[in-house]
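Below you'll find the structure, written out as structure tokens, and then a few comments.
With one protein chain withheld, the remaining protein chains of the complex are depicted in position.
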Amino acid sequence: MTSTPILVALAGQPNCGKSTVFNLLTGARQHVANYPGVTVEKKTGSFSIGETRVELVDLPGTYSLTSYSLEERVARDFLLGDNPGVVMDVADASNLKRNLYLTLQLIEMEVPTILDLNMMDVAERRGQKIDILGLEKILGIPVVPTTAKRGAGREQLREAIVRTADTTRESVFRVNYGPMEPYIRELLERLKEEPLLSVQYPLRWLAVKLLENDAEAMDLLGRNHPDADRILEATEAARSKFAAEEGNEVERHIAFTRHAACAAISRKVVTMPTERKRSLSDRADRYICNRYLGPIILVAILMVLYQVAIVFGNWLALQVWPAWGALEDFAADVLPAAGFMDDPLLRSLGLWVVKSTTAILNYLPIFFLLFSLIAILEDSGYMPRMAFILDRLFRRFGLHGQSTLPMILGGVYVGGCAIPGVMATKAIPDERARLATIMIVPMMNCLAKVPLYLILIGAYFADVGGFAMFFIATVTLFMALPVAKLLTLTVFKKHSSAPFIMEMPPYHVPTVTGVLRRAAERVWLFLKKIVTVVAAVAVVVFVLINYPGLTDARKAHYAEAEVKAVDGFMAEVEKTGYQGRINRDDVLSIILFDEALKRAKQGVTDQEKSNVINQRFEVRNPVYYAVVKRVGGDGKALNRAIKKVNRVRKQVRRESRAERFETSFLGVMGRTLEPVTQWAGFNWRINIALLSAFAAKENSAATLGSIYGLDGSQSVQESMKAGESGFTALHALALMLFMALYPPCVPTSIMVRHQSNSTKWMLFSIGYQTLLGLFVASLVFTGGTLLGLSGFQAMWAFYGLCVAVTLGMGLIPVPEETEATPVITAICKDNCS
Amino acid sequence: MKKLMIVLTLASLLAFAGQAFAHSPLMSCFDNGDGTVTCEGGFSDGSSASGVKIHVTDGGGKSLIETNMNQDSEVTFKKPDGAYMVIFDGGAGHTVEVNGADIVE
Partner (left out) sequence: MTLDELQPGISCEMTGLTASGALGQRLMDLGFYPGAAIAIVRNAPLVDPLELHLDGYHVSIRHSEARHIEVKI
């Protein structure tokens, strides 16, 4: 009959079905965030048991509760600081002995504990029999057998929570540390002297941890005990004494004693089958981890991933596109009407923001597919196998076996996206390798970079198109690997590299709901985090490319063109029966009427339907309709005339837009950068295109087009050639390389910040990539020019250089993990960047 | 290690034929009622279709008209007699076809 909510912490080792238990208890009412200040996911959910509210917090899965890893520290902090009423330890029943290792430590923290013996079906399948009651008696805590994926055990868990919350159990199991017990007792006495400590923290646990030389425990003592230094000194002495007497270090002894206790308990309550059956997973692994088949299967899986996510995803995106197109049309209708040359600010800004956002939204189907496939890969248990196969290769470059997936997602050959690529780095357990991967994933071939490659290749490498495409697609890999290595050797040197030690759990068939739920969660996260920032950045870019705007003199020039065109039209009107009924103001309206009619008929292929729409518009304004649809002799004449005006209008808009662009802040930036970028062969026009491309790479092709003020009789590539006389294949090569290397887009940078949890790294990634891009482009351009190489020759010379550097870098040894205690990064509790 | 690299490279070469994606071509056509047809083109990522080749073929595939999209990403041509197709040719993998029968006034 408690009305205060119960806080339940969900703990457990990895691969025990903890997530399934979480979903089983909370249903759909979940919320995903991060633990404060760190990139560790915190899932909370709530549910009711009768009248009582229960809040469930999913702690990170950990094998133990030391202070060596971020996840463990986060879990411990929560248990000590947030005062949960119950901790539910989810264990894999078929691996009881190992799982008890965590259970015993949880019990030691003196929070009321429930042991959820999950995956009972697996234990059964393996022929194991577990004496639940016996286990309960020994441990002194409730033990609930469950098979969460089938929903079995839910009621018992709920009942156990209510039964156990906030109670103190007297007969809870206590590990007997043998020869260490006297030391523990002595330290305990000392700690009891400080009442503040005994109220807040479990003292026996603290004593054990201090003797174990646990860094965070020592920190805790320092903050809460006035006499901490003396105690720490005494503890240090005790440790040495113990090591001398027992011939074993305290940490070892404690860990070994715990394991022995687990083994003893397990022997008592678990009956193993007489014969150990070969599990399906073992048999599958024979192929999947095989020396020859393994890599082939890996490549096959990646290809399927790519095919489904990118190729099929694109097809899907195309089907969904009309929805975004409709959004754009809706905006066009709702915002203030267009003008002749200029549009009202609200309209142009509004449309710009909408277009920038729909460009990103266009990727949603691809993301959803990608996230679903990744969830399948993760849930199935294949990821550790991938790491197992590739680790040796990637390790040479400071990466990790699990860096494979992020890089594939980023686009290994052509067409990927850095956003899910960076998101996927979450799974990499090694902090240093994870950072290195985050830094190089944006260098992979993202979908949006491709149109520019196509334009440049079409213009300057038309006859060797295939080779050029192959070049640009694969050279990024040979640039990314050495960079990763370089970063690892320099910038990341201070970061500790975690041991590889990795469990390879049995394979598991993912559930449809689990996969879809995870995919939906990630898509939602993407929408929340990224779309808002993209819209904001779009506004900034808008200002940069539209202001200071045209001078009055130029505006007058274009206004003159408008006046002349309208004059011409009005002259025609005088000759017709519409004289007096159409005046100057109507000219623009007629043009807009025409556009509206076209928009209404988009996609309509049935003449009947088209006629209905025509009628609607006729009713709306018969005069306009007559002009637009050539009704009557007068209508036909005016139709020709209005078409002339429209052409002028389009030209005026195009030209004024290009001019405004060139004189804008961005344009000025582009010009100022020219002295630097000239070594890469970029003139100010290219600079502007590149600067605007940062907002969204798709813009680069469009911007390039508009800057060159394309004359429609030639293709884009021809116009560019004509526009940039003196622009050679070498220029194009340098430009392509720059585009390949420099940061793909704002959403990616946001993801980088999110995954690395620091603005510093985001800025670093933007900075180093831009500089690297400039350096490489300059190297290729200036170097190529000095050596007198043609574009094609320079291409392959550079390629050879990259491959050589990659191989060379691969041979340099990576700094091995230091044996000393790693530096603990404090978990920031508030006001973190 | 070398073997692995070779396998990976070959496999990726086979799989990916250099297609570009979210840069999908779009085209809508209208019958102007005066014997001409106007088609407006573009790409889903906002790129301009200016300069893109346009082929108009008859029902049998024979080329009737060859032209390009103008600077405003539009093209107007004389409406052929009988069945025809309008093909937006933006290069490998970037083509859109519109059937003349679906082009209404």
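We just call them A and B in the order they show up, numbering each chain from 1.
One rule holds in what follows: contacts are C-beta pairs under 8 Å (C-beta built on N, C-alpha and C of every residue); 3 or more make two chains touch, one makes a residue touch a chain.
Keep in mind the model is a prediction, meaning the values are calculated, not measured.
Which listed residue (A:41, A:55 or A:251) would be found touching the missing chain in the intact complex?
A:251
May I ask which residue of A:352, A:500 or A:665 touches the chain that does not appear here?
Answering carefully, the residue with contact to the hidden chain is A:500.
Of A:23, A:95, A:147 or A:404, which sits in contact with the chain we cannot see?
A:95
Looking beyond the chains shown, say which of A:388, A:471, A:526 or A:694 touches the absent one.
Of all options in A:388, A:471, A:526 or A:694, contact with the hidden chain holds for A:388.
Which listed residue, A:61, A:294 or A:667, touches the chain dropped from view?
A:294
Give me the chain A residues in contact with the hidden chain, please.
Residues of chain A in contact with the hidden chain: 63-64, 66, 68, 94-95, 97-98, 101, 249, 251-252, 255-256, 259-260, 263, 285, 289-292, 294-295, 384, 387-393, 496, 498-505, 816-822.
We adopt the following convention: only the chains that are shown with their structure count from here on.
Which residues, counting only chain A, touch chain B once they are in their complex?
295-296, 299, 303, 306-307, 310-311, 314, 317-318, 321, 355, 359, 362-363, 366, 392-393, 412-415, 447-448, 450-451, 453-454, 458, 466, 469-470, 473-474, 598, 601-607, 610, 614, 629-630, 636, 639, 647, 650-651, 654, 698-699, 701-702, 705-706, 709-719
Which stretch or stretches of chain B touch chain A in the complex?
1, 3-4, 7-9, 11-13, 15-16, 18-24, 28, 30, 32-34, 40, 43-48, 50-53, 68-72, 91, 101-105
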